[in-house]
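All protein chains but one are shown at their positions in the complex.
Up next is chain A:
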Amino acid sequence: MSTLNASLSNEQAQRDLAEASAPAAAPEKPAESVIEYGKTVGTPFSDDPKFTLRDVEVFYGDTQAIKGISLDIAKNEVIAFIGPSGCGKSTFLRCLNRMNDSIDICRVKGQLQLDGKDLYDPKNDVVELRARVGMVFQKPNPFPKSIYDNVAYGPRIHGLANRKSELDDIVENSLRKAGLWDEVKDRLDAPATGMSGGQQQRLCIARTIAVSPEVVLMDEPCSALDPIATARVEELIAELSQSYTIIIVTHSMQQAARVSHRTAYFHLGHLVEVNETNKVFTAPEHELTESYITGRFG
């Protein structure tokens, strides 16, 4: 799974790279000068952090994509990353399970800790890390295998099941949690690619949670889905947040408002504001946040 994910992330990284190196894509106003380097307004820190991130900087070659971001992500919270294209939200998200490692020119600096342990310790097993920190991508990317095998793939390579019956249980539970079981229980051997887009995305979520991750990263998980499928995924996020930490990058501000506890606003590689979602959408503290969420630029 990790190799497949890595190649997928490579694709996305290339796209982001294109965005980052094309200043024309950045909003013309307001100017970067209103942001102080490394300074974030609101409540970026937590008493019970899952991730502790300090002074994080990411470079693609000479281009600095992330500019000194410090943030805690609390256990079992749903935090949404929002911001205009090229603001660094996806790049920052991919630091959290080292998806950027596969990009040669990408360098990550600063302190990044998961449960107090250095995420970028060279001794860490990246495959194991990605089992703990799972990821769901923008476009559903099921393997060209059966529905069953898609979900069973992770548990198999991580050796999570000793017997077929155990694997069956994991597959059923994961599909149930993803709200897909009733729709597919009679055709588990059917190819996953024959499912609808919304079903495929929920299958990918089932595949991600099959290896019992602690964190689920979601990179615009609903942008290819219709409103009904989107509502299903959002409902799923609410349920998953009981036991997982969820970090979601979204272009839909309404989605951020609906699903997240906290919202983080990124702008040109800076983390401008982090606050309770209720506050961000009624009375944001920073002028840039206000301008973005009210549709004044972006």
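Basically, contacts are C-beta pairs under 8 Å (C-beta built on N, C-alpha and C of every residue); 3 or more make two chains touch, one makes a residue touch a chain; residues count from 1.
The rule is short, and it goes like this: contacts and distances are computed from a predicted model.
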Among "Molybdopterin-dependent oxidoreductase", "phosphoenolpyruvate--glycerone phosphotransferase", "Cytochrome c oxidase subunit 1" or "Phosphate-specific transport system accessory protein PhoU", the UniProt name of the subunit that does not appear here: "Phosphate-specific transport system accessory protein PhoU"
Residue among A:E183, A:E214 or A:E287 that touches the chain left out of view: A:E287
Sole residue of A:V56, A:L188, A:M253 or A:L271 that reaches the chain not shown, by the stated touch rule: A:M253
Residues from chain A at the interface with the omitted partner, ascending: 253-254, 257, 281-287, 289-291, 293-298
